[in-house]
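Removed from the display is one protein chain of the complex; every other protein chain stays in position.
Note that the chains are named A and B in the order they appear, and that numbering of residues resets to 1 at the start of each chain.
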Amino acid sequence: MNEKYDVCIIGGGVVGCATARELSKYDLKVCVVEKEEDVCSGTSKANSAIVHAGFDAVPGTLKAKMNVRGAELIRQLSKTLDFPYRQNGSLVLCFDENGIPELNKLYERGIRNGVSGLSIISGDEARRLEPALSDKVVSALLAENAGIVCPFQMTIAFAENAASNGVTFRFLTEVTDIRSDGDGYVLSTNKGEINAKYVVNAAGLYSDKIHNAVADDKITVIPRRGEYVLLDREVGDLVSHTVFQLPTKYGKGVLVSPTVHGNLLVGPSADDIEDKEDTQTTASATASVKERALLSVPKVPYNKTITGFSGVRAHLETGDFIIGETKNGFFDAAGVESPGLTAAPAIGEYLTELIVNKCGASLKENYVKERRGIPQVAKLPQKERTELIKKNPKYGVIICRCENISEGEIVDAIHRTPGAVSLDGIKRRVRQGMGRCQAGFCTPAAIAILARELGIPEEQVTKNRPGSQQIKESL
Amino acid sequence: MMKEYELTCIQCPIGCALTVTADGDNVAVSGNTCLRGAEYGRKEVLHPSRTVTSTVLTENGEIKRLSVKTKTDIPKEKIFEVMDVIRKTKVKAPVRIGDVVIENVCGTGVDVIATKSVEKR
Partner (left out) sequence: MTYHDLVIIGGGPAGLAAAVSAHEAGIEDILILERDERLGGILNQCIHNGFGLHTFKEELTGPEYADRYIKKVTDYKIPYKLKSIAADISAEREILYVNGEEGAVSVKAGAVILAMGCRERPRGALGLPGYRPAGIFTAGTAQRLMNIEGYSVGKKVFILGSGDIGLIMARRMTLEGAIVICVAELMPYSGGLNRNIVQCLNDFNIPLKLSHTVTKIHGKQRVTGITISEVDANRRPIKGTEEYYDCDTLLLSCGLLPENELSKSAGVTLDRVTGGPVVDDKLQTSVEGVFACGNVLHVHDLVDYVSEEAERAGRQAASFVKSGKENDKKYITLSVGSGVRYTVPQMIDVNNMNDSVTVRFRVSDVFRDKSVSVCYDDKCVIKRKKRILAPGEMEQIVIKKDTFGDSMPKTVKISVED
């Protein structure tokens, strides 16, 4: 492989895909390289799935700017790109009168950041909004504009829309070195070289490595792991707002939130670790997260837990994102941690503006603005559902009984571009296996469908990256 | 020489605790609650045996694997030998439940039979 692109984006997470989508509006040859087998395989896949209102970040920082703009963009894009988003509002809880000045500070920060829909409410008002809240809540910051989103489907929507506008995706392609060749950059990868006039570093946890290969000032990403507990949809309505805790001397709080798919999410912990791939869960962090959440919502029914997971965030000591043209033609989106998911579309927009200004590219004439998601067949009215099944009987064959996902939806997930090539890829696109049995019943069928559609033996079907085969051999 | 064995009966899910005393072929069983248990205790100390169940490949069947079993129990020490033969066996659909799949497996005098019916694909 030796290909030439105008822009090469390193990293197929939410930032890389959002940037690819923005760039795909212009007459540019764009490529996304991703070391994993699919988009949304790193930090983007394991986080709080929150669209932050924007009161948390220090005014004037990139985090603040990108957060507020990103939240606005997500609201619009969820419609044009058809991904699940719900403006459920958030509450920051204060449990101690002494904390109220701190709560007021957050409010004022929000106002300075340009966040609307903020108000300070009393403990009783908070409990009226959320009856499950603790009696200990004395006051709360309500942010009406906060929301929740499906991080997988948002990233995938960006990627699909980018792909339908001509962006190329290269998976299982890891950038090992970057050098300038006067006219642009040459990226060495495990699959050969790629030439690009401009490079976008959206490498997440590895954004330090990519940055340091080009830039003079060196940065260090500190991998910060957060563990979460996910509960059954049965108890997903315990709270309707995303419930944060005001940071106290006992540490940064944990959140309790509904997810956009109706589950209940509790977390995260925050532990700095050595290994960027260390996505283990630990008994101690899980226990601590569960206990701390009870401060906000005393009756979280943990016996309804369906899974636990952890994600690793790319933390920089400076505390802010690094976004912009770091070197001639080399653009950073480094150290994107919380509120990175919210900020992603704004980062994409901003970087695109910088690149377009620099190269003077013009808008495409045949730009496809909209993208439709895979039909959620079980949610259709009975008549429409039947009509769809009559056209394609596979939509009537339920594979995942917990989440009601049909074979047709799984086949769609595989044949989209970029499509699912692994079991996790299917899961993130259509939620097969995301439910309470955690793919116990549907794993055999999902393996069979993936093998059939990709034309590979079932023994080669992987859970995610190569080496994660579920089946050893035929008997 | 007299020997005493403490066994758990496997004839049914009750799982009675059996005490078996054996002096050569002279065997006494206690602790059983049925005749099958007495027979099991006796056999287990003299000639232990088991039923083997597995699957074989179907060549043109509507399902990939046909479940099979040894029609009666076979000597316990022959389990893996019998499995080796079963593993190499393929059948052509259709097969009816109860059909013999392997005759007199490993010279045990016991047939391996189908425990499912498989139609042609």
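A few comments on the model shown:
Following the convention adopted for this analysis, a residue touches a chain if its C-beta (ideal position, glycine included) is under 8 Å from a C-beta of that chain, and two chains touch if they have at least 3 such contacts.
Model, not experiment: these values are computed from the prediction.
Within the whole complex, touches from the chain that is not shown fall on A, B.
Only one of the listed residues, A:124, A:237, A:277 or A:353, touches the absent chain: A:277. In the full complex, subunit B makes contact with the omitted chain through residues 7-13, 15, 50-55, 57, 63-65, 67, 69, 76, 79-80, 83, 87, 97, 115-117. Summarising the interface, subunit A meets the missing chain with residues 230, 234, 277, 279-283, 286, 305-309, 378, 382, 385-390, 393-398, 401-402, 404, 436-441, 443-444, 447-448, 458-459, 462-475.
Going forward, only the chains that are shown with their structure count from here on.
Averaged C-alpha coordinates put the centre of subunit A at 54 Å from the centre of subunit B. Those residues of subunit B whose C-beta lies close enough to touch subunit A in the complex are 55, 57, 65, 87. In the complex of the two chains, the subunit A residues touching subunit B come out as 475.
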